[in-house]
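Note sheet for the following structure.
Note that one protein chain of the assembly has been removed; the remaining protein chains are unaltered in position.
For reference, chains read A, B and C in written order, and residue numbers begin at 1 within each chain.
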Amino acid sequence: MALGEASGLKLGQATRDAFGDALKDLGSEYKDVVTVDGDVGNSTRTEPFAQAFPDRAFNVGIAESNMVSVAGGLASSGKTSVVASFAAFLLCNAYDQIRMSVAFPALNVKLVGSHAGISIGEDGPSQMGIEDVALACSLPGVVVMVPCDAVSTKAATKAMLDHKGPTYLRLGRPKAPAVYQGGCDFEIGKAITLKKGDDITLIANGLMVPAALDAATELEKKGHSVRVIDMHTVKPIDEEAIIAAAKETGKIVVAEEHLSHGGLGSAVSMVVCENSPVPVAFVNLGDTFAESGDGDGLLEKYGLTSNEIVKAAEGLLS
Amino acid sequence: MALGEASGLKLGQATRDAFGDALKDLGSEYKDVVTVDGDVGNSTRTEPFAQAFPDRAFNVGIAESNMVSVAGGLASSGKTSVVASFAAFLLCNAYDQIRMSVAFPALNVKLVGSHAGISIGEDGPSQMGIEDVALACSLPGVVVMVPCDAVSTKAATKAMLDHKGPTYLRLGRPKAPAVYQGGCDFEIGKAITLKKGDDITLIANGLMVPAALDAATELEKKGHSVRVIDMHTVKPIDEEAIIAAAKETGKIVVAEEHLSHGGLGSAVSMVVCENSPVPVAFVNLGDTFAESGDGDGLLEKYGLTSNEIVKAAEGLLS
Amino acid sequence: MIRVRRRPRSVLSGRKGTPRSESLQIRSPEKSEVWPESYYGIFLTGEALVASTEISQLDFEKNEGLKLSIDELKQIATTLRKNIIKMTTAANSGHPSSSLSAVEVVTALYFGGFMNYDAKNPGWPERDRFVLSKGHAVPVLYAAMAEAGFFSEDQLSTLRKLGSPLEGHPNLKRLPGIEASTGSLGQGLSIGLGQALAARVDKTSSKVFVVIGDGEMGEGQIWEALASAAKYKVGNLTAIIDQNGYQQTGSTKEVLDMGDFQKKIEPFGWHVQTISGNSMEEVVEALKTAESITDRPKMIVSKTKKGDGILPLLEEAGDTNFHGKPLPPAMAEKALAMLS
Partner (left out) sequence: MIRVRRRPRSVLSGRKGTPRSESLQIRSPEKSEVWPESYYGIFLTGEALVASTEISQLDFEKNEGLKLSIDELKQIATTLRKNIIKMTTAANSGHPSSSLSAVEVVTALYFGGFMNYDAKNPGWPERDRFVLSKGHAVPVLYAAMAEAGFFSEDQLSTLRKLGSPLEGHPNLKRLPGIEASTGSLGQGLSIGLGQALAARVDKTSSKVFVVIGDGEMGEGQIWEALASAAKYKVGNLTAIIDQNGYQQTGSTKEVLDMGDFQKKIEPFGWHVQTISGNSMEEVVEALKTAESITDRPKMIVSKTKKGDGILPLLEEAGDTNFHGKPLPPAMAEKALAMLS
């Protein structure tokens, strides 16, 4: 069964497509915005912006380090730089440039990483951003956003341009189930409760949000009252929502399309331990690279499914 | 009062110096070892090895990306490559090279990062490795070690060469209090209990180990029974020791000279949440860059002291 | 059916290589919901994957084997081209055009007597190494490896399928004979330099060959490697730039025009030649010249066409870059016909 199907969601745009549309649409109003690309604008979807505003779009070729520092230089001169590549190449290949040309001087650079997670499929591990959230969160002062669908991605794109300071926006390649049909009240650092419930809380972001909704549907059939939270911002994390979940439901499952270390699960754990210790279970990629294959097959093989969330929840509920 | 003084420790070698001596000493026995440097061998202390074994030492200049992939190439041809730079330049400036030329192919490359933490002092934030543990732990299959003193660093250096596969060894610049005077039974992934106790556990690594020992001395004066654990390996983490601490002492403080996100604290939290939820408090750099200044002054200003550990512990004990 | 395998000199003279510990595991192709049945047609029709050619088994014992004639090499090149198209169309993803431009270089290296390897003992320590820095072009490498006997030709149809070691980019952990895990552009020359230095430390005569994309030359790490390879005067390292004039988002002229590579690289202390890289004659000649230079690293700027062999079809499709997309089945059939 496809992601989101059990909870009645239809496939919508890929988050990268939603970002691309939103960026282009916002381009005329946000006149300070410029884009800096590294020869993958047709993959990250900065291309529509670049076509609409050619004088404000730069493509430096396959040179991510230079790309990021150029974005920093533009920002230090007052521009809002949107710099996009595959999550893996942006965060991994230009990390020091992000650290020193963006985060340390706290410049107004908007990092955008597409092709996050293993759901990109056939291209395989070299192209998969599976550590990007850990890396982005390790940059002091950088806001880290992982929206789950098209509607929230568009809202996140606007929020990112409105925010003063460096941000990271994580995007996926495949079409994403449409979680927010009637619009999304997206606020940086403010989690969205998608379902109320008292027995257990499922905290997820990105593609694992529809998986969590499916899992909740399943668990509710079995008589459990399940809270589902879209934790679209990993940093700053919504401590209040986590503490409330811990206090009110006493059990938490965290699901993300990311390595175990340094992702959403670790951020939630620290808040829980510091404020209201309760059992937490994790659904993530663990500590491994994936492989080539079709996206759905990979999610299945590496345990990033609603089934795994159900199992983790039942482990806590039993 | 200097670090370790309250618990009667004397200043010993800096961990980078201990590494340098050990590497040179092991060089004749471990004939497959080669070093790859990026123009900072006199800082990381690979220099003595390079002088003793000039044919097995390469200095590629200021080019960390190339440095790491060259080390990967050497390892893919059967060498044990030791590749060293400042932690910040090694992990941040060559992250993608570590990911793809070392971790993904799981090659026998020994990453060594010196000048970790803010205790390096005057050179300031650009030279401080404050995110290196988070980054290293985000590499599937890579062992991450943070020894606290000269004796354990020498043992870690040998353990690293004996281990088949990629490892990261974190080293500091300043002289470190000698925690292990009579030798150290260092085993990768096996924490060392320095002090037994039942009321609370202090888990630390690196320079925060002597700080934790000082804190324990102080807390014991106030009548608390304190366990102190040297968690010299962050990955794989010693789950057993953490679970035992949680179960037996019910409260944990984690101290590290590193950002909050993705460090030892987050690794401990995940284990605690998953296995035995108890309150945990954290002593770390938080989410900020530091600044230039003298090392001791910086540790004080940024709250990396035994006092802060005592405060955190008392928060939990009260 | 061509089956070319060179037994390396050292094996003939009695030395024994150490086999790689992981054994090769290739699963049969799995079906998937994602692709229409038709995409499997090329493999499922029962048509032999590799057009059989007339080159006979070589006499390995005399070790004159791999110096195939130019004509024989050209036949192999055609076989590789066909397999590149078949496997990427079957996978419904991948980079055929990027693979096609490099066919002559890869063919000459593997079958023209320039590389010593043992397909049945890929871990032989004294082998020569081939590093495909532009890892997305790995279909050309898989096609050559199948041809050389590293694995059977049928396995090419598992490209990019779950479980197959023929991943979308080369993975040295899973496929013996792959010398570097690439896919993040820019790293291969440094890896090759490391391997060249290892041969120096070990006092073996191993040589290393690295293929780099012209768009990839934008990566600064390549220039770091150029400088340090010159420092170490690695005479056993040969790099080839596959200058096909395109990168992902357009022509290199539009995206990042690096102009004349020879002029840029010679001052770094390399021996540089510029050739027509889809001419087997010129490729073989250039590799011979490179072989004769042993006091410094060698670069061959190989001017090629992206999608060489099926260009009229790309023109017809209105995209002479055709980056990162497989030929649709009908187009693939036409391409195979064109190559026959």
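Note that in this section contacts are C-beta pairs under 8 Å (C-beta built on N, C-alpha and C of every residue); 3 or more make two chains touch, one makes a residue touch a chain.
These figures come from a predicted structure and were not determined experimentally.
Trainee: Which chains here touch the chain that is missing from view?
Mentor: Even though it is not drawn, that chain still touches A, B, C.
Trainee: Can you say which of C:Glu72, C:Glu219 or C:Asp242 touches the chain missing from this structure?
Mentor: Counting the whole complex, the residue in contact with the absent chain is C:Glu219.
Trainee: Just to verify: which one of A:Ala18, A:Val60, A:Val234 or A:Val310 makes contact with the chain not shown?
Mentor: With A:Ala18, A:Val60, A:Val234 or A:Val310 as choices, the missing chain is touched by A:Val60.
Trainee: Which listed residue (B:Gly8, B:Gly183 or B:Gly297) would be found touching the missing chain in the intact complex?
Mentor: B:Gly297
Trainee: If you put the missing chain back, which residues of chain C would it touch?
Mentor: Output for chain C: 218-224, 227-228, 231, 256-260, 263-264, 267-269.
Trainee: Just checking the interface: what residues of chain B touch the absent partner chain?
Mentor: Looking at chain B, the ones touching the missing chain are residues 37, 39-43, 47, 59-63, 65-66, 88-89, 92-93, 121-127, 291-298, 301.
Trainee: Could you list which residues of chain A touch the chain missing from the display?
Mentor: Residues of chain A in contact with the hidden chain: 34, 36, 55-56, 58, 60-61, 63, 65-66, 68-79, 81, 96-97, 99-101, 104-106.
Just so it is clear, only the chains that are shown with their structure count from here on.
Trainee: Which chains sit in contact with both members of the pair chain A and chain C?
Mentor: Output, common partners of chain A and chain C: B.
Trainee: Measuring between Cα centroids, which chain is at the maximum distance from chain B?
Mentor: In terms of C-alpha centroids, the chain at the greatest distance from chain B is C.
Trainee: What is the distance, in whole Å, between the centres of chain A and chain C, each centre taken as the mean of its C-alpha atoms?
Mentor: 36
Trainee: So what's the Cα centroid distance for chain B and chain C, whole Å?
Mentor: Their C-alpha centroids are separated by 41 Å.
Trainee: Calculate how many whole Å lie between the centre of chain A and the centre of chain B, each centre taken as the average of the chain's C-alpha atoms.
Mentor: 30
Trainee: Chain A: which residues touch two or more other chains?
Mentor: In chain A, the residues touching two or more other chains are 88-89, 92-93, 125-126.
Trainee: Please set out, as single numbers or ranges, the residues of chain C touching at least two other chains.
Mentor: 171, 181-184, 186, 220
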